[in-house]
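Below: the structure, in structure tokens.
Every protein chain except one is present and positioned as in the full complex.
Our next item is subunit A:
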């Protein structure tokens, strides 16, 4: 299964709707990082509301992806971590330390725009056609 990456101006939105196999998770990572580079995205929001299990492997893929995206120059936010996922990850000794999180996609987009603006990038992230 290929995860759709939606473009909104210079932002990218990804919603992971299904439990991924390890290979699909790696494919997602590579697709997203390449897409960020291709369009020189200013920000990326990854919505994981639908994931009811995030094991240490998936947590690492998400962390690494967030770090890679930032290394390229984009802001990143993870949206919708489920409460039981948060409890399990912390009990297990894992964390999504590589990324900032928000409750939902709405807040994620707001945060991205704020951060992009505070970086001194004056282009409004959602309005640009080019």
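The criterion applied here is as follows: a contact is a pair of C-beta atoms (placed from the backbone, for glycine too) under 8 Å apart; a residue touches a chain by one contact, two chains touch by 3 or more; residues count from 1.
The rule is simple: contacts and distances are computed from a predicted model.
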Omitted chain (choose from "3-(3-hydroxy-phenyl)propionate hydroxylase", "Anti-sigma regulatory factor", "Mono/diheme cytochrome c family protein" or "Sugar ABC transporter permease") - UniProt protein name: "Anti-sigma regulatory factor"
Which of A:85, A:99 or A:116 contacts the chain that the document leaves out: A:85
Sole residue of A:40, A:55 or A:110 that reaches the chain not shown, by the stated touch rule: A:55
Touch residues of subunit A, complete complex, unshown partner: 19-23, 52-57, 60, 82, 84-85, 87-88, 91-94
